[in-house]
Every structure is written in C-alpha cells, then in structure tokens.
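Shown here: the complex without one of its protein chains, the others still in place.
Order of writing sets the chain letters: A and B. Residues in each chain are counted from 1.
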Amino acid sequence: MNNSSMFRRLFSAIGLLRESKVGMIGALICLFWVLVAIFADLIAPFDPLSNLLPMQAPLAENPNGGLFWLGTDLLGRDILSRIIYGTQTVMIYAPLATFTAYVVGIVMGLAGGYYQGKVDTLLSFIANVILSFPVLVLYILIISSIGASGANIILAVTFASAPGIFRIVRGLAMDLRSREYVAAAQTRGESGLWIMFVEILPNARGPLIVDACLRLGYVIITIGVLGFLGMGLPPPTPDWGGMISESRALFSVFPHMAIFPCIAISSLVLGLNMLSDGLREISLRD
Amino acid sequence: MIKLITRRIGVMLLTMLVVSVILFLALELNIDSVAIKVLGPYSSEEQRQLWLEANGYHRPVLERYLSWAGSFMSGDFGDSIRFRVPVADILWERLGNTLILAGVTFGIMIPLSILLGVLSGMKEGSLLDRIISLICIITTSIPEFASAVFLSAIFVFSWQLLPGTSSMLAGFDPVQLILPAMVLIGYGFGYVARMTRASMAEVMSTHYIRTAVLKGLPYRQVIFRHALRNALIAPFTIIMLQVNWLLSGVIVVEYAFAYKGFGALLLEASLNSDVYLIEACTMVAVCAAVLTQLIADIGYSYLNPRIRFS
Partner (left out) sequence: MRQPILEIENLSISYFTRAGEIPAVVDFNMVLHEGESIGLVGESGCGKSTIAMAIMQYLGNNAKVVQGSIKFKGQDLALLSKEKLRQFRGNDIAMIYQEPMASLNPSMLIGQQLIEVLRCHQSISKEQAYCQSLEILENVHLPDPQRVMASYPHQISGGQQQRVVIAMALLSKPSLLLLDEPTTALDVTVEAGIVELVEELAAKFNTAMIYISHNLGLILETCSRVNVMYSGQVVEVGTIEEVFDRMKHPYTKGLFDCIPLPTADKYARPLKPIRGQLPLPHQRPAGCFFGPRCDHFVAGTCDQQRIEISAVQDQQDHAVRCVRWQELDLYAPSEVMTVQAEPQVVGEEILTVNDMQKYYEIKDDSLLAMIKGNSVKVVKANEHLSFKAHAGETVAIVGESGCGKSTFAKVLMGLESASSGEVLLNGEDIGKTHVTKRRTDQTSAMQMVFQNPFDTLNPSLTIGSQLARVIRKFGVSKDKKEIQAKVLELLDLVKLPADFAKRKPRQLSGGQKQRVGIARAFAGNPSLVVADEPVSALDVSVAAAVTRLLMNLQQSQQTSLVFISHDLSLVRYLADRVVVIYLGNIVEQGSTEEVFSPPYHPYTEALISAIPVADTSVQKKRVILEGDIPSAMNPPSGCPFNTRCPRKLGKICEEQKPPEIEASGGHRIACHIPLVELRAVDPVFMVNPNPSLKEAKKPHLKVIKNVSNK
C-alpha cells in the first residue's frame, strides 16, 4: 500500500469519527498525548533528570528562573517535565508491547480458528493455561524472575496478552471461515496462508481495531501498576507509575507528587477507551 | 450435561497439573538458585550442597516433582524463607482477610453493576443510558492505584473521614475496609455494567421480545420474565471471570493500603524470592481462577436451555 492511500484512509477514518462525539473526544485526548510525546523537548520547562529544588509545591518558583508548575519531587526534579518525558516512555513501550502481543495472538488465532482440530485444541489449551493465572500474578512472576527492564516488560505483556487476543481472533476466524468467499478461495485451490491473511484477516480488522484501543489502554495501566509496585522501568527513567511509587512514602504531606501522574495516566486511558467506544459505535452503525 | 461437566472438570485438573509442572520447573529446576534463595547469598557452597542433599534435591526431577506435588496436596507447602514459619500458617489467614475484602466488593459491585447495566440496556440510546455509559467509561479508565491516590486525597487528607491505611493492627475494623472496597468497586463495576448493558440491549432487540410485546404483555412482565432471564446469561460468565480480575486488583489495593491480605503476601513473596511461598500462593490463585471458570461454564450451560437439553 502506498503512502497517499494510507493517508486518505486515515482521513476518511477521522471523518467517520466525527459522527461519534465520544469517539471524537477520545481521539483528541489521544492526539494531545501523542503531540506531548513528540514535542517533549520543546514543551518541557526543565530537564526531567536534573535535581533542582526538592519537595516544592505546585506553582513554586525556581530561584534560577522558571516556574515549577506542578512542583518538584523528593529529589528536586520538576514534576511537569517528568510527566512530559514520561509520555515518551509510555508511548514507546505500550504500543510496542501491544503490537508484539497482537502479532503473536493473530498468528495463533488465525491458525486455530482456520485449521481447527488438533492445532486449535493445543493452542486453546495453552491459552487457557496462561489465562488461568490472574494477570497481575503472571506479570509479577515473570518480572520478578527475569528482572525489570523495557524489553522484559514487552516480553511479559506479549506473553500475558497474546492468549486473550488469540481467543478473539480465533472466534472471528471461525466465523469468517464459513463465508462463501473463503469457500470460493478454497475451491480454486488457494493455500492456507493466503486464505488466513488475505481472505480472513482483513475482514476481521474492525473488531480488532476496537479491541486494540482497549488493550492499549490496559497495557498502559499494567505498565503503570508495575511501576507502582516497584517492578517497572528502573529509575531514573521518567515513568508515571514509578513517580507515584516514589512519592508514596510522603503521600500524606505531598499528595501532588502522586496526583498529577495519576491524572496523566487516567486521562490517556480514558482517551483510548472513549476512542474505542466511538469506533465500536460507528462500526455497528454501518 | 453430565458429559459436559465431567469434561470440564477433566480440563480443569489438566490445567492445574500443567500449571504446577510449569511452576515447579520455573522455580525449582535450577537447584543451586533454590539453595541460594533459601540459605541467602552469603552462604558457602558447602552449606548449600549439604542443604540440597538433606532436602533430597539430588533426586531426578520427576521424582522431586512427584514428592513436591504429593506433599502439596496433603497441605504441606514447605516453610516460608522470609517469615520462617510453615507457609500454610500464614497463607490461610491472609486468604481469609482477602476473602472478606473480596466478599464486600462483590456484594456491592455485582448488584450495582447489574442494576445499572439493565437500566442502561433497556432503552438503548436514552439519556439515562448515555449518562450511565459515560460514568462507566470514566471509572474503568482510572486504574486502581490512581483511584487509591484520588480517594485517599479526598477522604483521608481533605475530609479526614477515613483511615489512610487498612493494616488492621488493632484488630478487625470494618471502617478500614471502606477505601479498599471503594477502589475495587470503582474500577470493576463499569466493565460488568457495560457487559450487562450490551447483553440487555441485544436481548431487547430480539424478535422474541417483539413477540412478547405484541402479545400484549405488560412492560414489566416483558422485562422481568422475558428479557432478564436471557440477558443475564452472558454477564453471569463475565462476573465469574471477574474473580480472576479481582485477584489482580487485590494485589494493588492491598499494597496501596497495607492491607494484610493474600495479594500483598504474594507480592512480598515475589519481591523476596520466597520460593515455597510463591508456589503456594500461585497455586491457590490459579486454583481459584480455574474453579470459578468451571462454575462459569457449568452455570452458563445450566442457565441456557439450548445447551442444557442437548
């Protein structure tokens, strides 16, 4: 697919979104955070890692010039700048982790749903075993045994989310494989790969996109939870969950250190959930 | 029906077996690391070998697994490294605390979410529906740790109505349950309510509801006798699967409010590489998840006559 047609499709998708108010607001919130991540260097008032003046309240003035809009943390780092740079962290790891989980889940789901039989039984059992762990228990077990790092978080998310995606894709594939155009492809002797990736997958994209938005939000929450539990990205990386965790000890004195990162994460997830809801509404309408 | 149940139970046992094998292999295949975890990083090589020998770690893996599984099933989970007491001693007490919290949460969350879901799905697109849906989207977007922060800031520090921690050091205190339960309910009810709404809305648009209305039944009878029975089948499964979610949420909430429950125990065990405690906690968690899954499956087929009589 060439670039211009991709852009055209993107624009037509945005045009569609206008029909759902909820979806539009969600898209705007997401867009806001994406822009913040891209232009972090330009907007952030301070270096997120440099220790300036510890434990300042919001709107405190920096003696060396500038304003700590949201105050500073225990080590004197500007909270606003850390939130802004934290956006980059979220925007890199969460989509990457979701994407790899989708690749694995889609391949497994297509194979299970299309071939059925033994392949499906085996894949479904594996998925069931993984899903029988409470999600967070699974994360804690994986991270505590392989250590906390960006790559490991992606690995853990893939491992823990792929079974859920597998189930969705499998269900869609099982439904779509009974369509007559699949039968037509079979009767002209197309290979299984062609049928899975050309005849089935493109027609499952609607529900998958809706699910992907929801799941991305969930992955963002998960990364936040891991940070909160002290199992997230190693410090001093600006990470929203980690910021909340670091401020816990003095929460009663400086609640703002935790509140602002919480607002950031909640609003981003809210944006994704609203976007997903809007997309679902639109896809049901047509 | 009986066939289905026996099959389900079989699958459940198989799942448990596979989980236990994976868990055992992951934590105890490398015997040297087990020794280090038990005896600490400063123990000498000689001490470790002695300990391994004494505890039968030089036997073949299969034999070790079988004896481990055997003592596991008889309730002997080994000793906790950190607490220096048998795992069983702390595990059951902590589990009890968590059950109290989970019970309160479910007791409020399920009726609330079903009520909201049904109200919302009864007339899709109405003002009430839109308000409820919006509330649900917002609450499901605020993760537990964030709502713990928000609610503490409001109820503990601004209004000073509730205690900020729930460690229950001075004995059981129901007031200390309020905040953790609120956090869990807040994050969880939206999902169940939305699922109930979707199911209800779907049922309300079916032809058999049209038939019921055009039969001349009063609206209440249409809702209570015709719609609800069908609309609550799908949410039932979802509610049962929420137990799995609740176990995740419980870890965060117990950590946030220093509640002495099962989730905090598991987290602590993981952070301290407390091998036997991790094993016991994980198996208990998985067992709970698989059991509720089983109940969900059986319940679903029982509620659904199309499966019950086939």
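We take it that a contact is a pair of C-beta atoms (placed from the backbone, for glycine too) under 8 Å apart; a residue touches a chain by one contact, two chains touch by 3 or more.
Quantities reported herein were computed from a predicted structural model and do not represent experimental measurements.
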item	value
Candidate in contact with the missing chain, chosen from B:Thr15, B:Ser152, B:Asn230 or B:Ser273	B:Asn230
Given A:Ser149, A:Gln186 or A:Ser252, the one touching the chain that is not displayed	A:Gln186
Hidden partner chain, residues of subunit A it touches	19, 179-181, 183-191, 198-199, 202-203, 205
In subunit B, positions touching the absent partner	3, 6-7, 125, 206-208, 210-218, 221, 225-226, 229-230, 233, 303-306, 309-310
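One rule holds for everything that comes next: only the chains that are shown with their structure count from here on.
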item	value
Between subunit B and subunit A, distance of the C-alpha-averaged centres to the nearest whole Å	23
Residue ranges of subunit B touching subunit A (in the complex, touch as defined)	11, 14-15, 18-19, 22, 26, 133-134, 137-138, 140-146, 149-150, 152-153, 156-157, 164, 244-245, 247-249, 251-252, 255-256, 266-267, 270-271, 273, 278, 281-282, 285-286, 289-290, 293
Sites on subunit A touched by subunit B in the complex	22, 125, 128-129, 131-137, 140-141, 144-145, 217, 221, 224-225, 228-231, 241, 244, 251-252, 255, 258-259, 262-263, 265-267, 269-270, 272-274, 277
